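Next up is a structure, given as structure tokens.
Only one protein chain is missing; all other protein chains are in place.
A and B label the chains in the order they appear, each numbered from 1.
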Amino acid sequence: MIRLTVNGRERTYAAGPGDTLLELLRREGFVGVKKGCEAGDCGACTVLLDGRAVNACLVLAVKADGASVVTIEGVADGGQLHPVQEAFLDTGAVQCGYCTPGMVLSAIDLLSRNPSPSEPEIRDAIAGNLCRCTGYVKQVEAIERAAARMRETR
Amino acid sequence: MAVHQIEKVLRPRSVEEAWRSRLEDPGSSRFLAGGVDLVLYAPPSVTTLIDLAGLGVGGVRREGDDLVIGAMTTLTEVLEAPESAAAARGFLPGVFRQVASPLQRNVATIGGAVVRAHPWSDVVTALIALDARLEVFDGRTRSLSLELAREERGEPFPLVLAVRLPGAFGNAEAAFEKFSRTAFDVAVLNCACSLRRESGICRDVRVVVGGTPAVARRLPRAEAALAAGRVTSADIEAAARAAAEDVDARDDRRATGEYRRTLTAVGVRRCLEAIGGGRGESA
Partner (left out) sequence: MTRSFSVVGKSERKVDGRGLVTGRPLFVPDVDLADALVVKMLASPHAHARIVSIDTRDAERMPGVRLVMTHENTPATRHTTAGQGFPEPSPYDTRMFDTKVRYVGDRVAAVAAESEEIALRALAAIRVEYEELPAILSIDEARAAGAPRIHDEDDAKGIYDAARNIVADVDIDVGDVETGFAESDLVIETTCETQYAQHTPIETHVVLASLDAEDRLVLRTSTQVPFHVRRIVAQTLEIPIRRIRVVKPRIGGGFGVKQEVLLEDIAGWVALKTRRPALFWLTRPEEFTSSRTRHPMRVRVKLGIRNTGLLHAIEMEAISNTGAYGAHGLTVLANTGSKTLPLYNKAQNAHFFGQALYTNLPVGGAYRGYGATQGYFALETAIDEAAEKLGLDPIEFRLKNAIRAGEGSPIFEKLGEGREGVSQTVRSCELEACLRIGAERIGWTDRRKKRVTSGPWVEGVGMSIMMQGSGIPQIDMAAATLKMNEDGSFNLLMGATDLGTGSDTILAQVAAEVLGVPLEKILVTSSDTDLTPFDVGAYASSTTYVSGMAVQRAAEKVREQIFDVASPLLGESRDRLALRGGSVVGASGGSVTLARVCERAMYESDQFQIAATASCVPSESPPPFLANFARVAVDTETGVVKVLHYVAAVDCGVAINPRLAEGQMEGALVNGIGYAMTEEMQFSSRGRVRNASLFDYKILGARDVPPIEVVLVDSYEPSGPMGAKSVGEIGINGPIPTLANAIYNAVGVRLRRTPFTPERVLEAIRASRGLA
């Protein structure tokens, strides 16, 4: 058993010693955490672990014991979307949507530390999130737009 | 996919306890740092993990002139720490930014990187160029040169507590070149050069090439081509040529040995030119 705070709610979860955080989260219904390669190559399973974006497939669940996890399900505030989510919708940065949860969380990690990222910094931040649909053009634009919006409302 | 063979995870509170656990059944246990490599590559025989999280061996700090990076420090923490940014005139962040992806750097530790020492490792190549030493424990605390660590015969490999970058290299001039297929990729070949100059004369030269596809090695003849000289373009050419001749370049699915030999010459030359054209000869 491990203790995890997932999207603000702390409780204990059954975890086998060899389970990855990806498996645990999906099993527990956080299916917005996507499985794309199970090898850290695609970033579809990105979650925030104590605030930092990580490949959930590369983290043993036991390593997360006591940690705080944010999945895509925990990003919107009730019905109110996060500015990054809004910007993804407005710019057309979502196509199939399979990489979107991971991409959004990587962007949130970036913007939490760097409110005015340059384009190369944005590209760096999502370097581990592969997308086959968009060519990244609109996603970079979305993150720029979200950053601007978050700076205004700060 | 779950690492099905794992049966238990131990959480020692001290270095001694961790080492004792490791000795109990060396074949079936492994130290657990960030865990990235264990998730990806754990052999079927490994059933026990010994989590190092409780040992308090993380963080970046200065000790005198030395830079000490605790084994459990993530690559991101190294990248972001002001202390490491200062070393070798800002060399480390530039290298670490090219390692894997932020997602992996947020989990992978420097201890894991040096113990696993993947042949393509950018971290190992860069750290050897700065004469990194490993602080280890195997019943006693001692220090190993990273460069020579692979020759360590004992089994199991000692518990790495920290990576120490000697102060002598704190002010070294260093440069790094990585060749890869895409930006988020392991190196097809990487190389790092470092040197210190006194009155314009080159001291303590290091020419290191990794991903050949073997793990990083120094190339002594290339270093000799620069030693006690003024890093002239003739010296640089000689070093690049010697490096290309000496590098243990072989074929794998990422490149042929021949191409790697070409890259070695180009990489070494570009590193040295970057240094030569850098802060000049005053250091």
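Assume a residue touches a chain if its C-beta (ideal position, glycine included) is under 8 Å from a C-beta of that chain, and two chains touch if they have at least 3 such contacts.
Model, not experiment: these values are computed from the prediction.
Of the candidate positions A:Pro17, A:Gly36 or A:Pro117, contact with the hidden chain is made by A:Gly36. Checked against the full complex, the candidates A:Val6, A:Leu22, A:Val62 or A:Cys99 give a single residue touching the omitted chain, namely A:Cys99.
Within the whole complex, the absent chain has one touching residue among A:Val6, A:Leu21, A:Leu49 or A:Ala127, and that is A:Ala127.
Remark: the residues of chain A touching the chain excluded from display are 30-39, 41-42, 44, 71-73, 75-76, 81, 85, 88-92, 94-101, 104, 120, 122-124, 126-140. Residues 1-2, 4, 101, 179, 181-186, 253-256, 259, 262-263, 266 of chain B touch the missing chain (whole complex, contact as defined above).
Following the convention adopted for this analysis, only the chains that are shown with their structure count from here on.
Distance between chain A and chain B, defined via averaged C-alpha coordinates, is recorded as 29 Å. Listed in rising order, the residues of chain A touching chain B in the complex are 16-20, 23, 38-40, 43, 46, 49, 52-55, 57-60, 62-63, 106, 109, 124-125, 127-129.
By the touch criterion stated above, chain B contacts chain A in their complex at residues 1-9, 32, 34-36, 38-40, 49, 51, 53, 76, 97, 100-104, 106-107, 183-184.
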